[in-house]
Every structure is written in structure tokens, then in C-alpha cells.
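With one protein chain held back, the other chains of the complex are shown just where they sit.
Take a look at chain A:
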């Protein structure tokens, strides 16, 4: 069976230390100001966080006895335990920024973008979602038309993480590049470097949570990029992002574990120290049992997450099938994110009135948790995938 190695645990300690020293003291202010801490990104790069699944030739540490997807999940969990926005910045930076280029890019594209992304000198985004196309990616309206040696892109993307930071270097954009034989849209992925004329980053969204994460809508009007910016083969876009999203689901699951873990620790401490009617509130079973349930949820979420991560690493080593990983990823994502939302509800309830106050981190976790059930496929989409994996009849 799977287990976390001593290396993973050693690494967990370092990331926890980093998060507590570099993130925790600043996060309340960053959150209140919706400030993206650009300076933190290269520090995360120095730790090696962006390179865990990237081979050494591009500055990463992946390989036999080196980094793996499980260690990335450890890092996301530990950052997420202190702040969810910082966790998603890493998760999206690797899963959506680096991964498509690493997996589908040619040598020239990889050499051009990866070293800076791995070092934390740059961030990349993945422009898939549109105002009217999310998991239903066939409905993508953004189109790219070939004109000589260039692609001309027009359309709009929504909710694109890490797309508008001062160090964003490139966004991988999915667009219709034609029509398949069966009449459905042919989708391709194209690299659009930041600053390309015709590529506009819209002002940041006002979000319920994840205030510190950088999220923008993007518009493309006659945006021209060289034909060589096509990522992989023409018409591969659909397959590419399905694969990208599978990994992302496990990463979001790890982020949810961090959220639930934080709630468990905060609620436990509070129940021990806060007194009401002359005794610590944790004496009351109404509080204690909820926290006990919370501990069970954290453990369950963590097991499902790391099992999925382990399967993913085993898949990479050729010992497991894509189908197993997909199924495990959907199960982990569904359970962990719903557990995280429940965990924030319990924790804020334990905190009473203080749980509603922004000076207590549980309030921030409460706001941050909801998106976990939505991003990278809603809970409903996960249930759909799980049902499909079980072989249930499909509409």
C-alpha cells in the first residue's frame, strides 16, 4: 500500500516552517488588501516548489529518488494550511501553468518558458474556462484562425488564475481551430505570451474568497502569435486539458486537506482555551463531538488525496492505468472539498461570534473554502465522473 516517505515528511516540515514564517505573519493584510505577494513567488521557487514534477534539465527535481506529484501535494497542503490563496498559487502555477507546457510543449517551448517558471521568476496561466464554457469545453467560443505564419485569436476567457501578475510570462489558451468530422469543435492550445498586442488582462475579480490569488478575465481581439506557439498538435486541445484537469483535481484535494487541517487545529485550540460558564467550551459534547467528526474528515480526506497522488506517481512510473487515477482523483476531490467546506462551518461555529470576525483566520478559511467545491470541476461533475467510472449508463 502507499505511505508518505521520510523525505516527504522532511519536506513537509520545511514547507510548514516556510508558510508559518513567510506567509502567516502577513496574510491578514494581504487578504484585506487583495494583494498578490509577487516577492513570495521566487522564494517558493528557491524552495523548489515549482520544480517538483519538472526534470532537472529545466531546473526541477523530478526523477528517480527526487520530486514527484506526492511531494507537490504535500507542499500544496502545507501552504493551504496557512493560506488557501497561496496554496492555489502554487497548485495553479504548477498544474495549469507549467504542466501543459512540460507535457505537450516542444523542446524550444520548454526551454523558453520552463526555467523561469520553475525558479519562480515567472508564472503562467491556463486559459480554458469561458463565460459560457467550463467543464463543457466543447462549447469553447474563443477561436484561432491561421493567417500565414500566425494564429489570430479572438474571444474571452474567465477566472484565469495567475494570469495577470507582474511576473506572468505566458497563458496557454484553448481555442477552436476548426471543426471535427462529427461536426464538433476542434480545440487546440496556443501559447500567448504576456504583453502580446490584442491580449488584454481585465481588472481583477472581486471574489468571495481567495483574495490573495490573482484571477482575471482575459480578452483577445485580433491577437496574433507565431504559428510555432501551437502547443502540441492541432486539434489536441481537448485531450490535453482533460489530462491537465485530472492532475489539478488531486492538487485541489490537497488544498482542501490543508484547509480542513487548519480548521481542526484552530477549533481544537480554541475549544481548549475559550471558557464559557466557567469551563473550557471543549468540555461540552456539542463542541467536542463536532471536533471529533472534523478529525475523522481530515484523516479521510488526507488518505483519499494521497492515495490518488500515489496512484498518479505510479501511473507516471507505468504501474497504474489512467482510468484508476481519474477515478481516484474524482473521489478525492469530491470528498476532500466537501469535507473542507463542512470543516470551515464547524470551526466558525466553535469560534462563535469570533468566527465571524476577520481577525480570526477561521473566517478567512470559511470564505476561501467554497470555491474548492467548484474549481477544477464542480462536485456535481465529480459525481458524474465517478458514476461514469462505475460503468453506470450514460445519458
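Points worth noting:
The working rule: contacts are C-beta pairs under 8 Å (C-beta built on N, C-alpha and C of every residue); 3 or more make two chains touch, one makes a residue touch a chain; residues count from 1.
We take it that contacts and distances are computed from a predicted model.
One chain of the complex is hidden; its UniProt record names it "Electron transfer flavoprotein subunit beta", one of "FAD binding domain-containing protein", "Electron transfer flavoprotein subunit beta", "NADH-quinone oxidoreductase subunit I" or "Branched-chain amino acid ABC transporter permease". The chain omitted from view is touched by exactly one of A:52, A:160, A:212 or A:304, namely A:52. Only one of A:71, A:129, A:142 or A:161 touches the absent chain when the whole complex is considered: A:71. Within the set A:18, A:104, A:335 or A:365, the residue that contacts the chain not displayed is A:18. Mapped onto chain A, contacts with the missing chain fall at residues 7, 10-11, 14, 17-18, 46-49, 51-52, 61, 65-67, 71.
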